[in-house]
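To start, I am sharing the structure in question, which I have written as structure tokens.
Missing here is one protein chain; the remaining ones are kept as they sit in the complex.
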Amino acid sequence: MNTYSKIRVGVAGATGYSGMELLRRLAQHPGADVRLAMGSSSSESKRLPALKRIWDAPIDRLDVDRLASETDAVFLAVPDTLSAELGPALVQRGPRVFDISGAFRLRSQAERQRWYPHSPDPGVPVTYGLTERYRRELATAPLIACAGCYPTAAILPLQPLVVANLIQPGVIIDAKSGVSGAGKTPTERTHFSEIHGSIAAYGVFSHRHGAEIQQEVGIEVTFVPHLVPLDRGILETIYARLQPGVDADAIERTLTAAYAGSPFVRLTGSELPEIKHVAHTNFCDIGWRVDRPGGQLIIVSCIDNLVKGAAGQAIQNFNVAFGFDEELGLA
Amino acid sequence: MNTYSKIRVGVAGATGYSGMELLRRLAQHPGADVRLAMGSSSSESKRLPALKRIWDAPIDRLDVDRLASETDAVFLAVPDTLSAELGPALVQRGPRVFDISGAFRLRSQAERQRWYPHSPDPGVPVTYGLTERYRRELATAPLIACAGCYPTAAILPLQPLVVANLIQPGVIIDAKSGVSGAGKTPTERTHFSEIHGSIAAYGVFSHRHGAEIQQEVGIEVTFVPHLVPLDRGILETIYARLQPGVDADAIERTLTAAYAGSPFVRLTGSELPEIKHVAHTNFCDIGWRVDRPGGQLIIVSCIDNLVKGAAGQAIQNFNVAFGFDEELGLA
Amino acid sequence: MNTYSKIRVGVAGATGYSGMELLRRLAQHPGADVRLAMGSSSSESKRLPALKRIWDAPIDRLDVDRLASETDAVFLAVPDTLSAELGPALVQRGPRVFDISGAFRLRSQAERQRWYPHSPDPGVPVTYGLTERYRRELATAPLIACAGCYPTAAILPLQPLVVANLIQPGVIIDAKSGVSGAGKTPTERTHFSEIHGSIAAYGVFSHRHGAEIQQEVGIEVTFVPHLVPLDRGILETIYARLQPGVDADAIERTLTAAYAGSPFVRLTGSELPEIKHVAHTNFCDIGWRVDRPGGQLIIVSCIDNLVKGAAGQAIQNFNVAFGFDEELGLA
Partner (left out) sequence: MNTYSKIRVGVAGATGYSGMELLRRLAQHPGADVRLAMGSSSSESKRLPALKRIWDAPIDRLDVDRLASETDAVFLAVPDTLSAELGPALVQRGPRVFDISGAFRLRSQAERQRWYPHSPDPGVPVTYGLTERYRRELATAPLIACAGCYPTAAILPLQPLVVANLIQPGVIIDAKSGVSGAGKTPTERTHFSEIHGSIAAYGVFSHRHGAEIQQEVGIEVTFVPHLVPLDRGILETIYARLQPGVDADAIERTLTAAYAGSPFVRLTGSELPEIKHVAHTNFCDIGWRVDRPGGQLIIVSCIDNLVKGAAGQAIQNFNVAFGFDEELGLA
């Protein structure tokens, strides 16, 4: 291994699904020296049997003072209400913060108050943490609001097409997600017997990720998420009307140009991607079909919600923020 | 039990998923006397361990002469190329035929040649077998082309709304289906390890059920099916633009009126249905949401593809065709 | 339908998985008139969307007085601590009680105190509710402790073999169960993401169903249950040493004789059963293999834990207790 100058990092919320994925990958990351791995409350202290030989220490109770004084970077994998409080507090005391909750993603105060009522103005600059779109800003960003799982799979294909004026407003995003995206807290909704053999739409017209997508894409979208019986992965089927005369080639040229230097975006053209191809990776796979020039565009976009939609995204942002190779620790 | 005068029935294709579901239900149906249970080729003869004590005899090889001479009604659960041949031949020799393949569903010869190139004009009158829409025609129909699984879940909610002019053309149907809908023949596509933990769109702009839906609904639709890791069940999320001024109440009134006498359509209003609620039943559950009058309508519609989408549908048609109670044998 | 003289029944705990299965089947049972469907606490009142058109009334809060005064039979699908209290109280006030908890299954007071410490002596006669073994006792039994799910799949094959002295003590039962057996209360253990893609042994040397099996079988057993990623169904692989000279034929003769009059036990011989064959049915399928006379016997036994292991079992007991055909309402 090369000798990387290692960044001292801490993880808060390491017992959740995203937090455990973060800890597993950071513990093996050549540029990270994990100093602290904590839970999301002051009472927690447990071991993670899946991480034996990778992270053998117990997961400590949350201790903000130690995070502030003993690390250069903190990854927050805690509920958004806790992130809203911890994020700015940590930044003011030193570490750069990579937050994977939604607390800081919405720039409009009105939208934030609607969808995250416990998230006041953070008082420090916030960068939206989707590496492919904000590489330059990440270099110096103190507080990174890592992009949400559903938004990542929608923004990556849609944003370049909107900027190039290839599609009409009024996009429909039909999203299917694995259950780990709902978090580890047991609820009736996430009981195995409720999910197995079933599918359900939820949050119709009322999911806060719709607002996040609209903020980054810049046009109105209809966003309907569904819970589907698998653990990891999101597939989004996106329906858009092309502007007159626009054809499949124009879509391909625009997306190819947009992601020429992005190692984690894989364009699959008319061969549509499947969740199986991206599970346990940081890739976002994007394919598309067009029925006729100026007609209907159908995009299929896939990610692993715990990697490119959470832990991998945060590490990718971390890599760019600290000058590492963008792919470091994410192979 | 009442003494029903029993109809002599035969089942062809009883070893497939739909055929086995048919045989299980017909064997316990008070109005059916199952005389013949056959496979879909001349070489097949096997027992079905799941049906022990329900249907103990072996599944015989296919014998058209016996079907023609020993039954009053034949259920065809065979490939559409075989149905295209058997259906008219049987009708001309006596039995009424309930076909669950797609061979006879498309009335337009052009459409039929495109999607079912091996289905010539049947030469006998064909009735589209969606009980809720064709009750009267079923009473005397000789050849019933039972509605397809995807079409059933789309036509039932859409057709009344189109007739009442409540929605605009250009409907999008995002369909998610369990794997039994792909049939029992093993392929790489249906291998457990390809489906488990994954989702995939398929047949984009090229699935023949799109033509069937358009025939019955009367407007253009974009139809995209997805394979999802469950065995039975279809959930369709349907996106439509309301005509100006139309609101959720108008949708409810229209659907309520349309299905007042239909025991197997359950309207769930703004509580959206889930596959879990309809699995192993003949119900079609339909719920909907509207963002604002004249705005976006989202319908969620669920069926069990092997029951209301295949075997149950055929039996419901049979019940009406022979004057039984519509629900007989389907509780 | 024949006119059965209907028994007035009540269900307590109708919102759980077993309770909902009970209510669905009793609502369509020709000999049962469901008067009351209640939850398992005094605060519950909800509707069950899956049962729309089958049971449309809300599930009321628990009301013991009404159960006692308005029914002839009460089905208890509540936690064993609550059953321990309700069971004898109801019996003393009139109704016969079919309890599907474990509260009354263990006859030995010492064993009961060890495994069900909140279950005092019931003070009324208790009959173990495994129809195949206690048909005669059921005819007049006031309080029926329906057999547990794991025990049912073990006792049915083992008990006749022990009585006939065909196998040696020291039987090993490796049981695999779907998750609905763990009940509907959400826990980390039953979270979809913990179960999907995993298997785990639990309760090794400490599962109370081991004691129940030993009580009915009469020999020592080692019982290890596993949680497996499916919703419904139990498969038990049972390892026993044959007594000297005993061969596969002796096993077959003994089991065939034992279950000649039992419609729900299906012996499959050397073709081993699978959960798929019994799901959603009241069957117990039993197959076996022997390596050589006097050698190793391997039995595979399958049930649907919510039907033959819970709701179906209770209804089968009810049928015999009230003189109905044993299969009524269970087809």
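Lettered A, B and C in written order, each chain numbered from 1.
In this text, a contact is a pair of C-beta atoms (placed from the backbone, for glycine too) under 8 Å apart; a residue touches a chain by one contact, two chains touch by 3 or more.
Bear in mind that the values here come from a model prediction, so they are computed numbers and not experimental data.
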Chain not shown: contacting residue from C:Ala201, C:Ala257 or C:Ala331: C:Ala201
Touching residue (missing chain; options C:Asp56, C:Asp249 or C:Asp291): C:Asp291
Interface with the undisplayed chain - residues on chain A: 1-2, 28, 49-50, 52-53, 197, 263, 266, 268, 271, 273-274, 276-278, 280, 283, 285, 331
Chain not shown, touching residues in chain C: 172, 174, 176, 194, 196-202, 204-205, 222, 224, 226, 228-233, 235, 237, 239, 272, 274-276, 279, 289, 291, 296, 298, 300
Missing-partner contacts on chain B, residue numbers: 17, 178-180, 184, 186-188, 190-197, 229-231
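What we mean here is this: only the chains that are shown with their structure count from here on.
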Farthest chain (mean CA position) relative to chain B: A
Whole-Å gap separating chain A and chain C, where each centre is the average of the chain's CA atoms: 46
Chain B and chain C: spacing of chain centres that average the CA atoms, whole Å: 35
Chain centre separation (chain A, chain B; CA means) in Å: 40
Where chain C touches two or more other chains at once, by residue number: 197
